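Below is one structure, written out as structure tokens; comments come after it.
For this depiction, one protein chain was excluded, whereas all remaining protein chains were kept in their positions.
So, subunit A:
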Amino acid sequence: MKNRLNQLIASKYFSFFVTVLLFAILYGAGIAMYKGFMRPQVFLNLFIDNAALIIVTVGITFTLIIAGIDLSVGAVLALVCMVLAWLLANTGLPVGVCVLLVMVMGTVFGAAQGYIISKFDLQPFIITLAGMFFCRGLTAVISQDTIQIENPTWVALASYRVDLGIGFVSIGAIVALLTIVVAAVVLGYTKFGRTVFAIGGSESSSALMGLPVFRTKVMVYAISGFCSSLGGLAYSLIMLTGYNLHGLGMEMDAIASSVIGGTLLTGGVGFIPGALVGVLIQGVILTFISFQGTLSAWWTKIVVGALLCVFIIMQAFITEQKSKLSSKSSMEDNNDPPIQPTPSGAES
């Protein structure tokens, strides 16, 4: 029994299980307390309302896996919203061109941050903090006031609903789900994805194993920029405005979601479906509060803060358990016969 528990803890997916379990408990509690929670649309709304955060979290998870960070995501999202609104309001460019322009802008910005970080071996924290100030400032320079989006195509897209039979979802939600699937496949089944994990495990080892460390790092930050821009579009579809304070502090929500979903800030460990559930947990808490009706929305932050704390401690505990297990399988400094499975053929 103890052995099986140890195995479970050592499993890569342990923290994902815990996260899913937590989500299920929260959702179950919601159903028990409020009848409305039963409606499938409430569940689908989680995706509609949090589409932007889901996409941004995917991007930031890439940077966290290589033991980096991207603090600029919220600001890039705001800049994208603003530039898009400005372009639609002040130029006659078609929507498609405007979308393409802002996507390229965000991706190039991310790649530039990645280039600076990798080329000069700098702290990603500082560089992306600078990037955050830069983008937030630029957003305000374009306009201090809210710019409304009145472009009919964009407004139509924003109100478009896809019927799933049990309810409906927005375009943003679909894009978010697609992002999740693509990111999970990329990380799990491509050379690039595995190199990302290898760099998180040990950058110097990765280089010695002949992996393209530099290129991969730049691409990771480019992906984060890309996701921030995509998140910006999803955000714009909900708000239909460009505004200086859009997505304020969103980088922190994204980091929190990712960590609750099992990503280690020390790098090398991260799980995209976990990150999704991390966002959904935040969404459920918010839904709770709106059902309850009298509580301040800030309670979400309090609960998320507590959860983060619990998850970090849990991760430390897992790491410790793991190192205990591996010292057991070590053959040196141990007179006891090794535990199954036999760690080496030397004994056989």
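Just so it is clear, contacts are C-beta pairs under 8 Å (C-beta built on N, C-alpha and C of every residue); 3 or more make two chains touch, one makes a residue touch a chain; residues count from 1.
FYI, contacts and distances are computed from a predicted model.
Q: For the chain that's not shown, choose its UniProt protein name out of "Sarcosine oxidase subunit delta", "Sugar ABC transporter ATP-binding protein", "Glutamyl-tRNA(Gln) amidotransferase subunit A" or "NADH-quinone oxidoreductase subunit M".
A: Its record in UniProt gives the absent chain the protein name "Sugar ABC transporter ATP-binding protein".
Q: Could you tell which one of A:T91, A:Q123, A:T190 or A:Q292 touches the chain left off the display?
A: A:T190
Q: Where the complex has a chain not shown, which of A:V104, A:L208, A:L245 or A:L295 is the residue touching it?
A: Only one listed residue reaches the unshown chain, and that is A:L208.
Q: Considering the entire assembly, which residues of subunit A contact the chain that has been omitted?
A: 10, 12, 185, 188-191, 194-195, 197-198, 200-202, 204-212, 267-269, 322-323, 325-326, 329-335, 341-346, 348
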